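Quick one: this structure, given as structure tokens, is what I'll be asking you about.
Rather than the whole complex, this shows some of its chains in their spots.
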Amino acid sequence: MSKGVKIATIGGGSSYTPELMEGFINRYEELPISEIWLVDIEDGKEKLEKVGKMAQRMWDASPYDVKVHLTLDRREALKDADFVTTQFRVGLLDARVKDERIPLSHGMVGQETNGAGGIFKAFRTIPVILSIVEDMKELCPNAWLINFTNPAGMVTDAIIRYGEWEKVLGLCNVPVGAMMAESELIGKSQDELVYAFAGINHFHWHRVKDLQGNDVTSEIIDKMYSNDSGIPANIHDIPFFIEQLKQMNMIPCGYHRYYYRTEEMLQYMLEEYNDPNVGTRAQQVKQTEAELFELYKNPDLNYKPEQLAKRGGAHYSDAACETIASIYANKNTHIVVSTKNNGAVPDLAPDDVVEVSAYIGATGARPIAFGSFQSAERGWLQLMKNMELCVEEAAVTGDYGLALQAFTINPLIPSGETAKRVLDELLIAHKKYLPQFAGKIAELEAA
Amino acid sequence: MSKGVKIATIGGGSSYTPELMEGFINRYEELPISEIWLVDIEDGKEKLEKVGKMAQRMWDASPYDVKVHLTLDRREALKDADFVTTQFRVGLLDARVKDERIPLSHGMVGQETNGAGGIFKAFRTIPVILSIVEDMKELCPNAWLINFTNPAGMVTDAIIRYGEWEKVLGLCNVPVGAMMAESELIGKSQDELVYAFAGINHFHWHRVKDLQGNDVTSEIIDKMYSNDSGIPANIHDIPFFIEQLKQMNMIPCGYHRYYYRTEEMLQYMLEEYNDPNVGTRAQQVKQTEAELFELYKNPDLNYKPEQLAKRGGAHYSDAACETIASIYANKNTHIVVSTKNNGAVPDLAPDDVVEVSAYIGATGARPIAFGSFQSAERGWLQLMKNMELCVEEAAVTGDYGLALQAFTINPLIPSGETAKRVLDELLIAHKKYLPQFAGKIAELEAA
């Protein structure tokens, strides 16, 4: 990397790109980037142009001489890249709208990374990420793949398990947000707390200690019940039962609401779904995105606009930039990442991808051994990880029986006839992006 | 046992007792019983009298000289017993009615051994079984405890884990029924098939081979879809999705319907619940039981009446008698029992109680190592076993947070405010039988 670092961003036309740029600009001194390649597909070309120009303006306004290349040729972008980041969305927000609205139309949770929607996002995304990995093996075999693409846990697991590519880290902003909110809650800086996260993406728990080694998890829980927080913007704010948190003496991530308070979460989502003035999350995001791209068109805008924070993914790109800088500069930063277990979570297999506290440095993630969970958390976690494995295998093989198994085991999908109907409806709705299921889809359409 | 075998049956006033007697009479030549002690509590005295006399009549009609003792003094019955069988029901059928109707009144599955009802049955039963074990340590330390009491898996696990009593086997008639039905389905005798069961009580799967070593599971599955069967009388007859069974190449037990077809099972149960002419299962059983005890009053009846088969627990007692005879006569019979895992199901801990194919002989159960499950089954099983562990610990400690954790993780209880309300309502409803939760119940009543 003597000539400077080359970054390739797949899905570069995303509205998040300015945040990524800001993160890189802020870290330029420790991460001397020479070129950034934003790649997108034909359907994203217009957005790529807009946000790409905006990105270049941001760099031009900085003290650093960095060229932002825009391309639809993924292979050109990957060639000799040092870091590849992925933030693409197969089927764009329109697909997400279907992931949300089809399940909700049958009275089930419809969500981007959870329930039926999350399973279909995996079905669409895993084949694409595996083809990217194939390109990387050829074009940039020493690069690190920093995956933001959701469902980040399954995607990262599939990269290692089926893509046989080890240099990958999966990222999420949920832990970042939790650490920010909780430290504030008890009047400490983040540096005054020591966090231990363990679980899988969007399904982890954490404990917190202070610098005297005292467990302050319970103190945070108490504060959360006078002043709830630590929840990402895109999860509705329903508190957990305090008795449950006290029993586990851990703090679940915000997405646990779907599992610990299914009744209320579903009710809330159905209200949004049924309200033509609100709509599901993807519909809200579409609106936000449209506004953002309107802003990006402004040739004078050369900094990240405030409105981007509302997008829900705040700190996502920050986490990614910090991860890249930590690898490049061997910083040993504590970051919560999706990485190969290696025993860190002994309740899961050593070769499962987990999301855990890790120190990130030159060799990637060094996951911290967390130890065994108590029974309830262990049961949940083993269920969810095995559900992921089932989804991944279905995504790779296109086996309908496995897809049905995944639907059945998923706790947010009440099993039965309706579940099967949702599965079939989603298969047909996403037909374009599901070549592996082509046979079954044809059969369903013929019926 | 030179002077003949002494059997003590806790909950001897059960309507099942005649079936047990029939089983013992049929096996007298290999299991030379000298005395049978039927024990019950004050509330069951009347039923004990009726069924006890009936039991004595059955023996009197047999060629064997066996005395049936009736007592309310458990310690007297346990003294020097060789085998202790348990078939008691804490709170009688009235408690079961609450286990069923309270959850259903909130739109949730209300069932004897599954969901909220199953959890509360465990809460009521585990403290009692542990006190029986304490008596056994003192009065019959070499006896085998043959447990029919539901939820048989959790109860058996608690006996070993918390009671530290190893000589116990848990029994269920579900595998018996499945083996009978399936062999018939493909036109074989049971002797022509080799069964491998693994999982936990009311949540296991099995594979079947023929005597040429060929897997015939798939053949049975195919037949099941022209002519459904293998389902105990008390589970509504909703078929599994064939695609799912084909994918797993295993046959789930009938109770899996609650998990694999939750929607339909719930709908069916609600229909029964809402129909004043039907009622929930316990209410139906009460009716059946009343009829049975009416029959038992007949001083001329000295054989098991046909109506008992309708009761739902057919073959239960048969399984128990066969188990006892197999231990006594070292028969090495293949019986599916709840026993300590010891590795038979490597996806669970070696000290968990599992329900597996075992050979039963003089040393108890020799569980057959089944090997690892595929992801979906593994996930389900690990969830359910950890849910059991959580329930058992709550049953022993009376920890409300744990009870809430158990409710939250249980797949048949949609988490949220209503779940908590059901938990609280059941705590109060079963107050008399839940001394371990006395503090919390007082708090709830005060609120």
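Chains: A and B, in written order; residue numbering restarts at 1 for each.
The definition used in the following text is that a contact is a pair of C-beta atoms (placed from the backbone, for glycine too) under 8 Å apart; a residue touches a chain by one contact, two chains touch by 3 or more.
It should be emphasised that the depicted structure is a prediction, and the values quoted were computed from it without experimental measurement.
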* Structure fact -> Quick tally, homo complex: 2 in view, grand total of copies 4
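To be clear about the criterion, only the chains that are shown with their structure count from here on.
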* To do: Would you kindly tell me how far, in whole Å, the mean C-alpha position of subunit B lies from that of subunit A?
  => 44
* In the complex of these two chains, what residues of subunit A are touching subunit B? -> 241, 243-244, 246-248, 259-265, 375-376, 378-380, 382-387, 389-390, 393, 399-402, 404-406, 408-409, 411, 414-420
